[in-house]
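I have placed the structure first, in the form of structure tokens, so that the comments after it can refer back to it.
A single protein chain has been omitted from the complex, and every remaining protein chain is retained in its original position.
In this document, chain identifiers A, B and C correspond to the written order of the chains, with residue numbering beginning at 1 in each.
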Amino acid sequence: MTTTPSAGRALPGLLDTEAIRKDFPVLDRLVHDDRRLVYLDNAATSQKPRQVLDTLAEYYERYNANVHRGVHVLAEEATALYEGARDKVAAFVNAPSRDEVIFTKNASESLNLVANMLGWADEPYRVDRDTEIVITEMEHHSNIVPWQLLAQRTGAKLKWFGLTDDGRLDLSDIEQVITEKTKIVSFVLVSNVLGTVNPVEQIVRRAQQVGALVLIDASQAAPHMVLDVQALGADFVAFTGHKMLGPTGIGVLWGRQELLEDLPPFLGGGEMIETVSMHSSTYAPAPHKFEAGTPPIAQAVGLGAAVDYLTAIGMDKVAAHEHALTRYALERLVEVPDLRLVGPTAAEDRGATISFTLGDIHPHDVGQVLDEQGIAVRVGHHCARPICLRYGIPATTRASFYLYSTPAEVDALVDGLEQVRNFFG
Amino acid sequence: MTTTPSAGRALPGLLDTEAIRKDFPVLDRLVHDDRRLVYLDNAATSQKPRQVLDTLAEYYERYNANVHRGVHVLAEEATALYEGARDKVAAFVNAPSRDEVIFTKNASESLNLVANMLGWADEPYRVDRDTEIVITEMEHHSNIVPWQLLAQRTGAKLKWFGLTDDGRLDLSDIEQVITEKTKIVSFVLVSNVLGTVNPVEQIVRRAQQVGALVLIDASQAAPHMVLDVQALGADFVAFTGHKMLGPTGIGVLWGRQELLEDLPPFLGGGEMIETVSMHSSTYAPAPHKFEAGTPPIAQAVGLGAAVDYLTAIGMDKVAAHEHALTRYALERLVEVPDLRLVGPTAAEDRGATISFTLGDIHPHDVGQVLDEQGIAVRVGHHCARPICLRYGIPATTRASFYLYSTPAEVDALVDGLEQVRNFFG
Amino acid sequence: MYQDVILDHYKNPHGRGLRDGQAEVHHVNPTCGDEITLRVRMDGTTIGDVSYEGQGCSISQASASVLNELLVGKDVSEAQKIQETFLELMQSRGRIEPDDAMEETLEDAVAFAGVSKYPARVKCALLSWMAWKDATAQALSGTAAPKESA
Partner (left out) sequence: MYQDVILDHYKNPHGRGLRDGQAEVHHVNPTCGDEITLRVRMDGTTIGDVSYEGQGCSISQASASVLNELLVGKDVSEAQKIQETFLELMQSRGRIEPDDAMEETLEDAVAFAGVSKYPARVKCALLSWMAWKDATAQALSGTAAPKESA
């Protein structure tokens, strides 16, 4: 098979990727000597624009200081930058208050933070032996293991929604799964394997009926679509900086103010206290109560720059670009013989993450042969092994797109898969 | 008072700061229009050399990918860089095995990690109602609050060593403080307020007698002296990257391998598992077991570059430089009328952190007037309020030096304090 | 930031010391440890007395002194307006250039305009004002137990 040249290049809704790609130094990289990198591993982590890298460099070269407690210029400036990043993130997700934005190290910490708060909370939030926790079978391990640990340690019961054959949540038994005993429902907004966008409203409505809290894992949503925490109606929303053009080492937890006030702290230490004596301590108001120790200052500032970059382009435009690309990719991938999609086959209610198997060829081999052509995809469980168990497959190959991805890269993938088949055929 | 010019410039043991300072862009910064920055807030955070910033930039511009699970070039390279940083840190602290080095987000997380492991551990490590935790009155809040939380949540008793009038640990009742009931003794190697270097051997010996674990908070030691975890004889050692020329957002916990194998995980999520099903999970071996989610990849790599920088200079040389400077600073500061040192007055067993009060002038005012002269010091409790309570003072002014600090900066501080006195006299 | 007015109040504080009042509050600035104990005595709707004791930097000390001078003897509604104006000024990050009307309202307190450029010090300047607001609310709602000086 040869490339269908530029078949996809005129897709309506695409961004000006030629301009955008100039901002991303790594996209010029050659791999395996002379192959131009085709980076289709965006669900694992995104690349960073020069604007973010410049912000990081400038922070360290001019403003670097510890935050919050200093009266000197650098400390004031660093604090203003760090807290300014909080303002930016709050605006980005339409938080009612900046004080609802907690900086963590990654989405995993954000999710663990909620699980731990609930384990140590007083009534009515406390998770204990007589209560239930609800997740789904399509969660990332970071939204499974914290709840397994909490269930083990408190005696609470862990329940979950199963999946339909076409990669969507099976909510047919929602009233049996979410019950009066449920304290927390935690689920992913966009699956990092299937690409599925989940029906938030239906789940939130049922959770509210029974008085359960709702935590949404928006790690694969925040980078790709308009995220409005008020519209979602959840109590907590977690996401991670490195997948949305930001640095590694920074995550976010948004939580409703009353809850953050009522719930106990997680990590203890500097910055999160009001007053400390050897005998007892009181805690600062949120968000500081949940930010023990020197925060990831430069990383928060870098995330602020990433949010600026995304906002300047417009998250609706980013979503439209990815939607057009996903539709094109799905169309082209069904042409590949023996390719089986794992996840929704239509572009509707679906993100730009596409998992598949290719005949009997093991994903490791698929990924390796693609890599030899410069095409970077992810292979394996993608930290969501229950999905593989559910569909009876050892692993998948996953291609995932972002605002700099192009139809030509989709074509390269399709051509690459043809080579894989030839090689192992 | 006028500067005693270059009185200190010929001190034996000083590093070639002229050369070193060229590596630190921020040190050229002018503040308040035309004042050259005199950065004496190194105990709060250190500045970063160009070598570290270049490493960060290069990481993001060429190698950025998520680690551990990829078969593509970038993922392999990023993993090699991340794990290479672990090797560097392991060598830096003379760890018997690289697998004993856990990357966290800061020292506070490292300390909380140990507290949480012990709370959920099985016998013989488990901290519960019948057991005791020992800390000291000179701990940073990050080594107090986690133990207060653990004590509250498990019913264990929290005990501590008091301080002598000259700013040292009062170990006279060591046998009553550390007893057969003690499960963990956690203490600071170098105080971030007093500068005191604590007598590790005596405490470790007693802890081993009663079978208690020992955690050393080396946050103010790792940046400034040779740190050898084997020589310390502790079970865990915690420190933080941003104070040792590294980026923000990265910390380290070193722990003895058998302990890391036996103790339960803390944060759950991607990367820390071996195999996950909805019903149960098993965990990866250490260090991964304790590194849930996407780690601070770039920050670890940056810390590796910081460690390279420090190692090239030599930690013994860094210590000698700071020792000479501390001796000089102590000499000069006693000249300042009404200045009262808080902490040891001699340079022996003492780090390059000097806290003091200046008559009745509130530290906030001291810091502000110094800042107007471009001199950055820290004022307040320095996240160690019990020390202020112990010495009956509201707060202190703290000047802290590092490998790029010079005798001329000590002189500038002394002159600056004279101006403070004139202003509020 | 250290206007002469501020230094004067710092060196010669007005109305320092704890006297009788209907409500007492204790406020702390956790970032620096400044503390204030403050009592309010209402005579009807007039601020009869604001007495205080505490430790802190020149800014927090001078600010309490200015507050005492400015609010005692005023009607509570007027005092509240002054407090709001002061709060607005302090939160302006140096962006408000006090006009004549503001100067008339704030009198000596206008000298704190420069402090508003220093976020870490704004809390010092506001410490006594927040304590006063809190204590006054308690005194007016009658929930507080009367406090007497020892």
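To be clear about the criterion, contacts are C-beta pairs under 8 Å (C-beta built on N, C-alpha and C of every residue); 3 or more make two chains touch, one makes a residue touch a chain.
These numbers come from a predicted model, not from an experiment.
Trainee: Going by the stated contact criterion, tell me the shown chains that border the hidden chain.
Mentor: A, B
Trainee: Which of these touches the unseen chain: B:69, B:159 or B:323?
Mentor: The one listed residue touching the chain not shown is B:69.
Trainee: Of B:17, B:42, B:66 or B:79, which one is in contact with the hidden chain?
Mentor: Here the residue in touch with the unshown chain is B:79.
Trainee: Check each of A:23, A:365 or A:418 against the chain that is not shown and name the one that touches it.
Mentor: Per the contact definition at the top, the residue touching the missing chain is A:365.
Trainee: Footprint of the hidden chain on subunit A, which residues?
Mentor: 362-365, 368-369, 379-381, 385, 388, 394-395, 423-424
Trainee: State which residues belonging to subunit B touch the missing partner chain.
Mentor: Subunit B touches the chain not shown through residues 68-71, 75-76, 79-80, 273-275, 284.
One rule holds in what follows: only the chains that are shown with their structure count from here on.
Trainee: In whole angstrom, how far does the Cα centroid of subunit A sit from the Cα centroid of subunit C?
Mentor: 47
Trainee: Can you list every residue of subunit B that touches 2 or more other chains, as numbers and ranges?
Mentor: As it turns out, subunit B has residues touching two or more other chains at 364, 368, 379-380, 385.
Trainee: Could you say which residues in subunit C touch two or more other chains, in rising order?
Mentor: 31-32, 118, 121
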